[in-house]
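Below is one structure, written out as structure tokens, with a few remarks after it.
A single protein chain has been omitted from the complex, and every remaining protein chain is retained in its original position.
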Amino acid sequence: MSANTRVVRNATCTFCGCVCDDMHLTVDDDTHKIVKAENACVLGRAWFKEHGIEQRPQALIEGREASTEEAIEAAARILADARFPMIYGLSDTTCEAQRQAVAIADMIGGNIDTTTSVCHGPSGMAFQAVGESTATLGEIRNRADLVIFWGGNPAESHPRLFTRYSVTAKGMYIPNGKKDRTVVLVDVRRTPSAAVADIFVQVKPRRDFEVLWALRALVKGRHVDPAIDQLTGVPLATLEDLAARMKACRFGALMFGMGLSMTRGRHFNSGALLALASDLNQYTHFVAKPVRGHGNVTGADNVVSWQTGFPFGVNMSRGYPRFSPGEFTTVDVLSRGEADAALIVAADPGSNFPQAAIDHLRRIPVIVLDPKETHTSRLAKVAITTSTYGINVGGTVYRMDDVPITLRPALPSPYPSDESVLKRIRERVGELIGGKRIPAMERIGVAA
Amino acid sequence: MLRIVNGRVYDPANGVDGEVRDVCIADGRIVADVAPEAGRIDARGMAVMPGGVDMHCHIAGSKVNLARKLQPEDHRDDVLARTAVTRSGVGGTVPSTFTTGYRYAMLGYTTAMEAAVPPIFARHTLEELHDTPIIDKGFYALMGNNVLLFKLLEKGRREEFRNAVAWLLCASKAYTAKLVNPGGDEAWKGRRNANVTQLDEKIESFDLTPRQVIGALIEAVDELGLPHPAHIHCNNLGHSGNFETTLETMRIADGHRAHITHIQFHSYGQVAGKSSSEPTSKAREIADYVNAHPNISADVGQVMFGKATAMTADAPLGYMLSRLTKGKWINADAEHESGCGIVPFTYQDRVYTHALQWAIGLELFLMAKDPWRMVLSTDHPNGGSFMSYPKLIRLLMDREFRKQEMAKINPRALRQTALADGLDREYTMSEIAIITRAGPARLLGLARKGHLGVGADADITIYEEQDDKETMFATPRYVIKDGQLIIEDHEIRADHEGRVLHVAPEHDPAIAEVVRAFFEDYYSIRFENYPVDDSYLGKHEQVPTRQQAAAVPTASESSAADH
Partner (left out) sequence: MSETMILIGGRSSSQGTSLCAGKLGTEYVEVSSTLEMNVEDMARLGLKDNDRVRVRSATGEIVVRCKGRAAKDLPSGLLFIAYGPLSSALMDGDTAGSGMPLSKNIEVQIEPVA
């Protein structure tokens, strides 16, 4: 650390959905690095430490170094020429950038989807079916005397969910922190999160739905067959005890993760949990919260929802937004070989997607915006280096509970922001296609 | 530069009632005259009015977006394709943001105010308003369940209370203080989904009553000199017998200005001895009180049959509705500030309660002696979509149409109301202009809106005169915003960014330290990150308080156009 340092207070860490806005960052202006992140958890410390200013090409076109301008031109041409262009990612960038992406899709009649579709998309689908009783994290911290973590391992994925927001944190009506709460962990294996749990419930893999449904029944005073033990690995007595605790608490919170959405049942699992939390409001105050992974995936949900009416998996090819998980979600659009061009922003499907989808990404022209080299940038035709949100560039992000926060960037970067690149791509595409792509078809028989 | 000629002008604020006269526009404002070479609109056979002003709707922010996400089925059947100048979107009772702006404009509305935002979510509302084109807009900040304010008030720290109210308004960029079911949230969140029902009962965990909270906020807003008074959603919304609560709440104002919102939902009596599921109409009592007290204003909150979405900061109400519909329900608590309940809801003309609500709304309109203080709203989308305004206008103007509609509703409900006795009044064009434009603008304290006098904003709607008032008001021929022709021959010709209207009342800056201390103890975000940066305002206008307006005698407004 040199002598040339300064402190940026109340910056926001966007590594995970906790979006902690109490980061006090020490910035070394000689080495262009963040050398200290006070209040950050181990993940946040890595996030800040590893996002210094690297020497990278401004852009790569077919593996050849190029300027940002050249890359924007190449990207615009790809999108203008495509018949089924898709845009994906967007969870690790600002709302301002997300709005540009939706605007591009609306101009060219493209497909727009975010990492939600492979994260809590199923929970979003469940939400559309049953609704959700929820609260901001401060309510949970201040009031929750029963906190249940289901299908997630916050100790390793969201450490401060425990320490800042829900377990050890003290609150207005929870003056003694953890001592005033009962913590339950439900999972298929005992993870490090079990260390904070008063009660650990082990469920057989793929049986969460049955357990949740049994809990719903018990909460409503219905009979449950003791054979539930055989089926799910959870004894009836354990479930009866849990149901009783849920009804007896003053303010309960069910926080759930990918263990429900990424396994057999998907949106049925999320729906069962959301319905359980809603049911419990007949007896006490109970909320549920999907624990979001990326720093601004909630922002992506919000932006896409307010601009199109739907949270993810949206297609604009008919001139207006259409929503269909399974049809317009990116894994499907790629695995079936439907897209003929892709714009990936702040995501790495080249690493995280099924092979069939990755294979198709290799067949079509792909444009990537990312601060770092990734598997996706390696297979991309056009890879543009952009600066990192929350570290180099400001803007708006939404925490997992929808609280919007304005970023305080700490370190200027020579690379442009996602927003500025997308804006220029949008303008150039507009020029190339002469305005907007307006489909000629009319909706026959439907009044305007 | 533009001259509108040959139109029948309805400008009740300036005493113009259907006269054929020119309206001239230059530089976004109404002017006395323009050069002969100015553009012309021939409005022969048309009515010329100021642009509509919706002073209570739910169109932008966290709660709206939850309701929007909740109902894909509501969007699929009602899509809006993109055009060369407009973005695509979807409709239904909770349209996407671009569609909201375009559709308000297509009805001839040029200003709309989002009615309920917790300050912690103000940024979200401003982002959505930014994506709501054409109209001028603003929002009301929820304060009637604010824990910091409660803490100050219960200790009798009135100065600090007032300063904190001002600080919250400045930090959130809001327009006024909103109260929703004051005192109810603490019981809802803290005592297993309980609620308050009496104005004099103790608020959970606080040495306070709803009466005290209401009184303190009415006074503080008045002391701060805000252009619009405390905007109040009374306790006991929807409950039989609640008219007593409403009367009591209005009495708390004690000469200060107060605005009672969607007052229809608060005008129910109760059949003595029967269960509370049998409401009756107390529209006469409520209308009489409002008529007799010039310090009180209201918007009706008319129910319109068909699909609606209940979306309210009144969380216990949301839950109660969900138990009726047995369908999907959203509850969303915002720490220290508010609650939220969302339930898709359909009003049916054969159902006693729904029919009664519809009839009570009409009673209130028809019994109102002062249309300047009983203005039009459906509490969009709670009572119905803003797209139903033209039909509502027809119900008010066309007695025969009203009778036809009355014949379709539950007859027992109709008999409960004065409609059955023949409330025959028909609203005139001038009165419609008052309840949809001039009145709301005046109640909001927007000196340049709702009228067509020299200096007014050139927000103008031109309707083709027709016997069928619903068609007339549903399809303006021309809509002008800030002097720009936005809609011509029923089509959107240009996009436009409206202004965010907000207030910034003077206050003692030392209050920030009091607020900070509360944040450090209890909020889950940092005090420094809470106030909304000016960059979220986009084009905006800070509307002066009474004190600020008095301090600048020559310039009556300060308009800061950003970008």
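The letters A and B name the chains in turn, as written, and every chain counts its residues from 1.
Keep this in mind: contacts are C-beta pairs under 8 Å (C-beta built on N, C-alpha and C of every residue); 3 or more make two chains touch, one makes a residue touch a chain.
In this text the structure is predicted, and so the values were computed from the model without any measurement.
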item	value
Chains on display which the left-out chain touches in the complete complex	A
Selected residue (touches chain absent from view) among A:A129, A:M172, A:V188 or A:L236	A:V188
Full-complex contact with the absent chain, from A:R83, A:K220, A:R264 or A:R363	A:R264
Interface with the undisplayed chain - residues on subunit A	15-16, 42-43, 45-47, 49-51, 113, 117-118, 121-122, 125, 153, 155-157, 159, 188-192, 202, 205-206, 258-259, 261-264, 266-267, 293, 312-313, 325-327, 329-332, 334-335, 348, 350-358, 372-375, 378
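The definition used in the following text is that only the chains that are shown with their structure count from here on.
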item	value
Whole-Å gap separating subunit A and subunit B, where each centre is the average of the chain's CA atoms	34
In the complex, subunit A residues that touch subunit B	9-10, 12, 21-22, 95, 99, 103, 106-107, 124, 127-139, 141-143, 164-165, 171-173, 250-251, 278, 281, 283-285, 287, 301-302, 305-311, 316, 318-323, 396, 398-399, 402-406, 435-436, 438-439
Subunit B residues touching subunit A - in the complex, by the definition given at the top	60, 62, 64-65, 68-72, 75-76, 79-84, 87-90, 92, 95-98, 120-121, 123-124, 127-128, 131, 147, 188-190, 192-193, 319, 322, 328-336, 342, 521-526, 528-529, 532-533
